[in-house]
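Heads up, the thing below is written out as structure tokens.
The complex is shown incomplete by one protein chain, all other protein chains being positioned as in the whole.
Naming follows writing order (A and B), and every chain is counted from residue 1.
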Amino acid sequence: MRMDRRHHILVCTFFIWVLLLTGCATEHRFVKKVAFKDKNKVVMTFAGPVDETWAKDVANYSVYEKQDPDILLKITDIALSPDKRTVTLTFEDALNQDQAHILTVTEMMSAGRSQGTAILTVKKLYFGYLFSILIGAMIINNFVFTKYLGLCVFFGTSQKKTTAVGMGITFTIVIVFASMMSWFLYQFVLKPYHLDFLQVVVFIGLVSLSVQAVDTILRKVNPALFKAFGVYLVLVIANCIIIAVPLILADNEYNAWESLMLSLGAGTGFLIALFLMSSVREKLELANVPPTFRGLPIAFVVAGLFALAFLGFSGMSIF
Amino acid sequence: MAPTTKTNKELFVNGILNENPIFRLALSMCPAVGISTSVMNGLLLGIAVLFVQVFSSCTIALIKDYIHPRIRIPTYTLTIATWVTVIDLVLAAYVPVAYKAMGIFVKLIVAFAIITMRLEMFACKNTVTASFWDGLGMGLGFMFAMMTLGFVRELLGMGTLLGYDILGFRPLLFFALPAAGFFLVGLMMAMFNYIEVVYNRRKKGL
Partner (left out) sequence: MKQILRITIGLTISCLIAGSIMGLVFTITAKAKKHNEHLNVQETMLALLGYTKANPAPSDLRFHSVYRYIIEDGEAKYIGYMVPVKKGATEGYELVVINLAGKFVEKLEVPISPEAAIEEGERETALKTVLRHPKTFTYADTTIIARLGDKQLAYLLPGEFPGFKTFISVMLALDPNFKILGLEIMEHEEDPGLGAEIEQEYFKNQFKGKSFEKVKRLKVIKEPLPDKYKRYLETKKWKKGMFSEQEIESIRSKYQDHDIYALTGATISSRSVTNGVKNIIKKFAYRMGKLNKVIASQHIAVTF
């Protein structure tokens, strides 16, 4: 049992490192780090001190957005840190930090010796980007409160906290499973053979299939868990989020990691929405609601208030 | 359940009023909240749902004797998905601008509970003609509800109808905001409940 856990932690740390490394490594041994700063700055950290006369010469740097190699961005100021290891380039206009920038540094001079020319890619941390997809799908663009999807199941299962949590967890598991399968099939079968128009049929088929698979596996592996969550499995398929997520993945051409994050975010977002709603509805049971509003109508008004609150997150960006 | 005894006219009216999918059965709420911002959206999505509902009902009623009971649900899903794909392709080809306004919702018709429910409850036990009228009633009921919501939201939120300027000003911009769909659907449901209560009271009084 202990071995198992250690193994688990090892795998997790490994994946986190892989993610972090993909974001940090630069293409040249002498340049340790290169990153955006503020709105219009790029900071480079070198492995050793660089010569001031070389560092201050604008002609040694050229920067362009990856898809516009013919348009060089204008550098207005170069600052060298006192230890001569960090160079900050300031640009005339704000940089479009969602795009990767290519920075070419010619003949880096360190202590009178040339370290060669470096072609570097400046981009946001990939890990940060993945995290922003997760948080985006979970809260900022919550599928229930800002995209208005999955409402039937949402109103049907948000009467009690226990039901809400059960439904949310089951849904998250199934959606991750189904989205990853749909992503795989879309990228490797539908797209290469120009069968895009079969999207709807294939995705709904895969969703039914994964619901069935989770049902069978759970029944065999953990009957106790099946007893608790089995009833929600049937409802999962009636939730339009589960078909919306694969469609969004196909539309945006996400890769495997991004797809995983979006589906995970969509699932947990649904769980959060259900939990919030059920907390309110449990209290509503005790309130004195006019008879015509009792039940669904008042639930809709409450959901509207939540949606207004979530509108406040709209457009927020993390990283 | 035995085949229906209702006449075609009763079936037709049933879908629009007594069993209105949105206001009475509270099914397929997502588009009612999400894209009911204008009458045009309501009309187009209504047409799409009507098409899928009628064609799926007829298809299932036609082949009901050949469906093996154990693969009933997969067959329904396949039928619906096929007709959704067809209407999706047609709309994308012939009304590209309006299609873009509806976004992902046309494809999502495949997950609308109302259609599967009608197939399971009605089409698999009745004749093609009865299923046709039932599907038509349900589809029109959905369209009617969507257009009512769109009418209120477009008129009060933007002061226009079908894109034409009617009022010349915007009475309540709030109704055009995305979140207002929840409030409006809630209020509409309460209204239908109230009408029912009053109607029943009158009936008792008489």
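Going forward, a contact is a pair of C-beta atoms (placed from the backbone, for glycine too) under 8 Å apart; a residue touches a chain by one contact, two chains touch by 3 or more.
Computed from a predicted model, the values in this text were never measured in an experiment.
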Among B:90, B:167 or B:198, choose the residue that contacts the chain missing from this document, as touch is defined above. B:90
Option from A:35, A:78, A:125 or A:198 whose C-beta touches the chain left out: A:198
Touching the hidden chain, out of B:20, B:57 or B:79, is B:79
Chain not shown, touching residues in subunit B: 37, 66-68, 70-71, 74-75, 78-79, 81-82, 85-86, 89-90, 92-94, 96-97, 100, 103, 157-158, 165, 173, 176-178
Identify the residues of subunit A touching the omitted chain, counting contacts across the whole complex. 67-71, 96, 98, 141, 197-198, 201, 311, 314-315
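As a working rule, only the chains that are shown with their structure count from here on.
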Distance-wise, how many Å sit between the C-alpha centres of subunit A and subunit B, to the nearest whole number? 34
In the complex, subunit A residues that touch subunit B: 145-152, 155, 197-201, 204-205, 208, 237-240, 242-244, 247-248, 291-293, 296-301, 303-304, 307-308, 311
Residue positions on subunit B within touch of subunit A in the complex are 26-30, 33-34, 73-74, 77-78, 81-82, 84-85, 88-89, 104, 107-108, 110-113, 116, 177-183, 185-187, 189-191, 193-194, 197
